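For reference, the structure is listed below as structure tokens.
One protein chain is absent from this view; the other protein chains keep their places.
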Amino acid sequence: MYALMALGITLTVSVIKLPNFAHAEYITVGAYAALIASQQFPGNPLLIIVIAGTAGALAALIAHLTVFRALEKQRSSTYTLLLASFAVGLILRYSLFILADSTNLFDRRIQVSLQVLLREGSLIITNIFAWVVPTSLILVMLLSLLLNHTPIGRDMRAMANNLDLARIIGVRVERVKNWTWMLVGLLAGSSGALWGIYSSVSPLMGWFAILSVFAAAILGGMSSFTGTILGAYLVAFSENTVMQFLNFQLGVDFSFKPAVPFIIIILILLFRPQGLTGLFDFLRRGELRR
Amino acid sequence: MNIDAGATLTALLTLFGIYGLIALSLNLEYGVAGIPNFGKALFVSIGAYTTGVTYTRLLPLLAGQEAVSPCGMTLSTALQLRTAIMRDLPGIGFVNFAVTIAIAMGVGAVVGCLMSYAALRLRQEWFLALVLLVGSEIVRIFVRGYEPIICASNGVSGIAQPFFFIRDARLNSIMFMLLILIMLLVVYVYVERLVRSPYGRLLRAVRENAEVAQAMGKNVAQIRAGVMAIGSAIAAAAGVLFALNVGFVSTNDYDVALTLDIWVMVVLGGLGNPRGALLGALLITLLDRFTGIAAIQLNRTGIALEFNYFRYILLGVILLLMLRFRPRGLLPERRHATLAYQALESQAAESTGDRG
Partner (left out) sequence: MSALLQLRNIRKDFGGLRAVDDVSFEVERGKIVGLVGPNGSGKSTLIDVISGTIEPTMGQVIFDGRDITGKPPNTIFEYGLSRGFQEPGLFFQMTALDNTLLPVKNQRGERPTAAPWRRLWHAQEEKNALEAHNALARMEIAAQYDKLASDLSGGQMKLLEMARALMGSPTMMLLDEPTAGVAPKLAHNIFNHINALNKHFGITFLIVEHRLELLFEHVDAVIVMHMGSILAIDTPDAITSNAAVREVYLGD
């Protein structure tokens, strides 16, 4: 699930060139849309995920059209855009607070009827698990198909590589940006829904996760797909397994757990800003690139 | 309607003073020197944690008594001990206050310096913002989990203001307010002078184009470290006052929300203009108090709506509107800030006088 969210960040950073902190709220918007949808149409997870994805995409598109596009036009600095993304996040987050408050939807789990599909020793596979994992995988595969084999995906990759060049060779930058934002929102929204099915929904859920998600994206080098997915798994792994190991071996308290992804961010940015990407080249070529 | 106008005003000015100090420091760092300090909460928290440590360790020692562990079993003994000292021995209270400020500023300056050197290794400009943001969260999580500093997540209470010995609650809060406003004035004059001096010109040049500034013989890394040290020391001093004002040191007060508040103040008031920082701090503090009072009034009328949410939404809207329509703030940077112009103008006046 980190993978889905981190892919969104990677897409935004590479195509739009904006470190978007409001990404957290697109996730939450998706989760809430899913929650409300699940009350209307219980027992239809696919529909719920589609609704969540649409809500996320809409949120991202509206934020782009009303805020980011205008700021990009007046050639604002990265910091301005970063601040604006914080502001968008604030507005969305606390609007959701008001919504949650007035409809009593705090810390609720998306209602999907629970069935145990397989029980073998301590391993229990429920229908929730059966939904969440394949959906994530399918989304990732669809995304990679889209990027590698469609015209819009080609344009996105061109913009990620070199924005000016993309403009010169006739990529309709504004249109591609709209599409990218919708795609990013779709990813965020549906991952929010999956997360809500898996644990619970609250207005702060996205905000709490966003830095871990950034950690995953940064670890992945923020340029490649495989890198990002691998980064996401590594972050999730270190949050759980490494923390358990530290606790067991060195007596590090579990209250330090949220610090793990942050430490990853700092270490990577300071010592290996290209993330894991360089590592693949290393494996391929047998030499380290400078 | 039984809001005590005097007390409200005192509380408002006290908060304004504290936020004003932090806003001045961020204005110097980002507005003038262009360093995006998204870790403001970290430097404020350094001051607060220092206060937690000195009040529980140093204060009893200064009073010639044994320090008692402030956490766990001996919590209430320790609390009584420091409250008694602050009440009965004002001199020691003041010494402790001064030492706390000095230590906080020192630690703040050192951490600020270190952070700026870390920034040298970063490849993209927004990485620094992220590193500072994340660094501030790491420290917060660490302090929350590590008992010896401020009793982990329990925090330390009973952090009395230096005027605690004055029995009249109203008078001592007014004294505290005055102390803060005097500090604000001193720092404002200091920052204003920096901005108008050749040093201010140097910082602006680094902001505009660091590479060219370096080619003009300026040691950019050192300059950034210097301004981060100054800004962080100011923020840490404000953190001490923050803790004293709340009377309690807890990690929950120093998260990203605080950093964002300060950013809104600086962007609203005006980048690169110390007066703008003060104006922004004043407006946001007013907004803060106003929404607070409005929330209480609303709850009285029976509407169960959390007004705090609107406060944050409003902050977001203000920030967006400013970035979009007035990116330089209400009071933009002044152009003729330096002495050089006066020199030229007076000379021009003289030469025309000679001719005429």
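Letters A and B mark the chains in the order given here, with residues in each chain numbered from 1 onward.
In the analysis below, contacts are C-beta pairs under 8 Å (C-beta built on N, C-alpha and C of every residue); 3 or more make two chains touch, one makes a residue touch a chain.
Bear in mind that the values here come from a model prediction, so they are computed numbers and not experimental data.
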item: Where the missing chain makes contact, among the chains that are shown; value: B
item: Omitted-chain contact residue, chosen from B:230, B:243 or B:260; value: B:230
item: Residue touching the undisplayed chain, where the options are B:205, B:238, B:281 or B:315; value: B:205
item: Those residues of chain B which, in the complete complex, touch the missing chain; value: 190, 193-194, 197-202, 204-205, 208-209, 211-220, 226-227, 230, 333, 335-336, 338-341, 343-344, 347
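Simple rule for what comes next: only the chains that are shown with their structure count from here on.
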item: Rounded Å distance, chain A centre to chain B centre (Cα mean); value: 33
item: Chain A residues touching chain B - in the complex, by the definition given at the top; value: 19, 67, 70-71, 74, 76, 78-80, 82-84, 86-91, 93-95, 97-98, 101-102, 211, 214, 218, 253, 255-256, 258-259, 262-263, 265-266, 269-271, 273
item: Of chain B, residues touching chain A in the complex; value: 30, 36, 38, 118, 121-127, 129-131, 133-135, 137-138, 141-142, 144-145, 152-153, 260, 263, 267, 305-306, 309-310, 312-313, 315-317, 319-320, 323-324, 327
